[in-house]
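The complex appears here minus one protein chain, its other protein chains still in place.
Chain nomenclature is as follows: A and B, assigned in order of appearance, with residue numbering initiated at 1 for each chain independently.
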Amino acid sequence: MLEQALNGLQFGLMLFLLASGLTLVFGIMDMINLAHGALYMVGAFLAAWLVQLTQSFLSGVLLAVGLTAVVGMLLEATLLRTLYARDHLSQVLATFALILIINDSVRMIWGSDLALSAPQALSGPVQLLPGLLYPSYRLVIIAVGLAIALLLFVLVTRTRMGAWVRAGASNREMAMAMGINIKVLFTGVFGLGAALCAVAGAMLGPLLAVQVGMGENILILAFVVIVIGGIGSVWGAFVGAILVGFVDTMGRTLLPHLFREIFSPQFASAAGPAVASILVYVLMAVVLFVRPQGLFSGRS
Amino acid sequence: MSFPLVKSLAALTAAATLAIQPAWASDKVKIGFVSTLSGPSAALGVDIRDAFMLAVKLNGGKLGGLPADVSISDDQFKPDVGKQLFERYVKRDKVDFLTGVVFSNIMLAGLPEAVDNKTIYLSPNAAPSPIAGAQCTPYFFAVSWPNDAYHEAAGQYATNLKVKSAYLLAPNYQAGKDSLAGFKRFFKGNVSGEVYTKLGQLDYSAELAEIRAAKPEVVYTFLPGGMGINFIKQFMAAGLNKDIRLIQPGFGSDQDVIRAVGNDMLGIFDTAHWGLDLPNEANKKFVAEFEKEYKRLPTIYAAQGYDTALLIDAAVRAANGKIEDKEAMIKTLKTVKFNSVRGDFRFNTNQYPIQNYYLREIQKDAQGRLVNRIVGQPVLTNHGDAYVKDCPMK
Partner (left out) sequence: MNRETPPWLWTLLLALAIALPLVLHARGQDYYISMISRMMIYGIAACSLNLILGFGGLVSFGHAAFVGIGAYAVGIMITEGVTSGWLNFAVAMGVSALAAAVIGAISLRTRGVYFIMITLAFAQMIYYLVNSIKAYGGDEGLNIKSRSNFGMGLDLKNDLTFYFVVLLVLVLTLVIISRMMKSRFGRVILAIRDDDTRVDAIGFPAYTYKWVLFIIAGTLGGLAGALMVNHQNYVSPNLMHWTQSGTLMIMVILGGVGTLSGGLWGALVLLILEDLIAEYTVYWQFYIGWFLLAVVLLAPRGLSSLFNRPKKLETKANA
C-alpha cells in the first residue's frame, strides 16, 4: 500500500513538472500549447542520445535539459510569439501542426524510439522499511521532483523574476504598463517550461519508453491538472498534479484488485484501469462544476 | 467560395489519376508485408522483416524461381492502420501473399480483408486460438506455432519442476488470453494470481507490488517486446528476483530482451519451438548468414520470418509458378516439404504446425555473449493444439 502511495507521488511529481510549464504559458501568454508534450518527448530523446554519447547519466540529462530549453526558446521567439494575439482555435491548429512536425523530425533524426536506461547504480532496490523494498531509481525521481518543486516556489514567490511572472499571469496589460519587459519574460518562461518538460522526459524515460508519440498521452493529463489546479497557478499545478497522480495510480491498482474479487480476471483487468482513468476526468468535471476557475486561481 | 472548390476538385482528380497504377498480371511473386516496425516492440517486426528479406536475398531475389516483389509497411502497433494496409495490399496492389504481422490483435483486424478477397495470409508470428478452432479458414497458415504452444510447454515444465504456486501475467488481448489458458492447461500447481495488463503498458509498478504481496514461488509472464523488457527491468529493480523465480515463454527472453536488460537475464529458463543451437543444416546456415548480414544474433521471430520465406519458395516452386490458382496453392502449402530451420514439422488439418517444443536456458556462449541454449529433452514432442477438433477443415 505504501509502495503504491509512493508510486502515486512519483507520477504526480513528474506530472507537476509538465503541468507547471503549461500553466505558466497558458496563464501568462494565454496560449494553448498542444506541442508541450512534444517538448517532453524531445527532452527524452535528447537525454537518451546524450547519455549514450557521454556515457554518463547525469551529464546526459543536464545537457538534454539545457538543449531543450534552447529549443523551446527558439520556438517561442520565432513561431509561437505570433500566436499570442490569435484566437484559441488558431493556436490549436498551429501547435497541433507543430506536434506533427516535431514528431517526424525526431523520427528522421533518431528513428522511432531510443533506449534510455537508469544508471547502473540505481537499478536495484532500497530497503525503506523492513519488508518494503522500493526501486532506488524511483526514489531519486521523487527527490528530484520535490527539489525542483521547491526551487520553483522559491523562484516564483521570492525572486523579482517570480514577481514579474506572477504579475504577468495575474494581469498582463497591467504588467506591461508597469514596464516589465514582456518579450524577454515570455521567452524565459517558455524556456523554463521546456526545461521542466525535459527533466520529466529524461527521468521517466527509463521507466516508460522513449518513443515518438509519448507526449500525446501525458499531455492530456497535464491539461487536466492545470484545469483542476487553476490556470496560471504553480501551486495549483502542484496540488492538482499530486491529486491526479494519486487518483490515477491508486485507481489503477486498487480498482482491479477490488474488481477481481467480484468479476473475472479479464473483466477486472479491463474495467479497472478504465474506471481509474475515468475517475480522473470525473474529478476534473466536478472541480469545474464546483469551482470553475480551478482550485487556486492564478488570474485576477 | 468558388476557387477553393475548384482547386480541391483539381487536387482530387489529379490524385486519382496520379496514384492509380494498373495491376499487371504476375510473372513475379507479389508479397505484402505488414509488421510493427516502430515503437517499443519494433525489434520483433524488424527481425521478421530482416530474416524474410535475407531468405529472399540468399535465393537471388527470387522465391520459387520467380522474382520476388516484397512491399513493406509499418502497422505502427495500431489495428486500424494494419487493417488499412491489408486492404490496400489486397484490393489495390492485388498481392499474391500477405505476411508479417507480429501482434494478434492487428492480425485479427486485418485478416477479414484477406479472407474476403481470397488472399492467402502466412503468419510468421500471431496464431490465435479462434483461428485454430471454430473460425479456421483455408486462407490462414500459421508458420510459427499455435499461440498457446510455448505456454503449454512452460506449464508442463513448471509441473515437471513440481512448482506449487505460480503468479500469471499477460496483456489483455487474444494472444495474452491464449497464453495463460495454455499455461494453465498443463500446469498442475496452484495459480495464486492471474492478472491481465493493458497491451502496450510499460509501467508495472502496480502489478509488481501485488506480486510482492502474493509471494508466489514462480512468476510466469507473457510480455513480448518492449513490455517484457520493462517488466523484467522493473522486476529486478524491485528486488523481486531474489526470492521469486521467473519463467518465460521464449518471447520474453530472446535476444532483443537480452540486449536491453543485460546480465540479469543469466539463468532464466524459457520454452520455444526453436533455438540458435538446433543442429540441422538449414539452421546453421541461417544463424551464420543472419549474423554476418545484420551483425546481431537472430531471435525466434527472425527464425519464423525466414521459415515463411522458405515455405513460399518451396510452394511456388512446387506449383511451377502457377500461383493464381488459390485453391491449388493452399493444397500445396499444406503439404509441401521444405528444410525448416526448426527441423521437421508438418501442418495440422487446421493449418497450424505440429512440432517439438524445447526447454532453453540463458547461458554464456563461447564468446561470452548471453544466448538461449537448448537443454534436455523436448518438453513437448509432436505437439499440435487444443483447438483443432473445433475446426471443420480436413
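Just so it is clear, contacts are C-beta pairs under 8 Å (C-beta built on N, C-alpha and C of every residue); 3 or more make two chains touch, one makes a residue touch a chain.
These numbers come from a predicted model, not from an experiment.
If you put the hidden chain back, the residue from B:R49, B:K83 or B:H273 that touches it is B:K83.
Touching the chain that is not shown, out of B:Y121, B:Y173 or B:Y357: B:Y173 (per the contact rule at the top). Considering A:Q52, A:S90 or A:Q127, the position touching the chain not shown turns out to be A:S90 (whole complex).
Touching residues on subunit B toward the chain that is not drawn are 1-5, 7-9, 11-13, 15-16, 18-20, 22, 74, 78-80, 83, 87-88, 91-92, 105, 108-109, 112, 172-174, 198-199.
If you put the missing chain back, the residues of subunit A touching it would be 26, 30, 32, 34, 79, 82, 85-90, 92-94, 96-101, 103-105, 107-108, 216, 220, 223-224, 227, 231, 266-267, 270-271, 273-275, 277-278, 281-282, 284-285, 288-289, 292.
Just so it is clear, only the chains that are shown with their structure count from here on.
The distance from the centre of subunit A to the centre of subunit B, each centre being the mean of the chain's C-alpha atoms, comes to 36 Å. Listing the residues of subunit A that touch subunit B in their complex gives 3-4, 7, 107, 111-113, 115, 117-118, 123-125, 133-138, 206-209, 211-213, 249, 252-253, 256-257, 265-266, 268-270, 273. Residues 37-40, 42, 172, 177, 194-198, 202-203, 205-206, 209-210, 212, 226, 230, 233-234, 236-239, 260 of subunit B are the ones touching subunit A in the complex.
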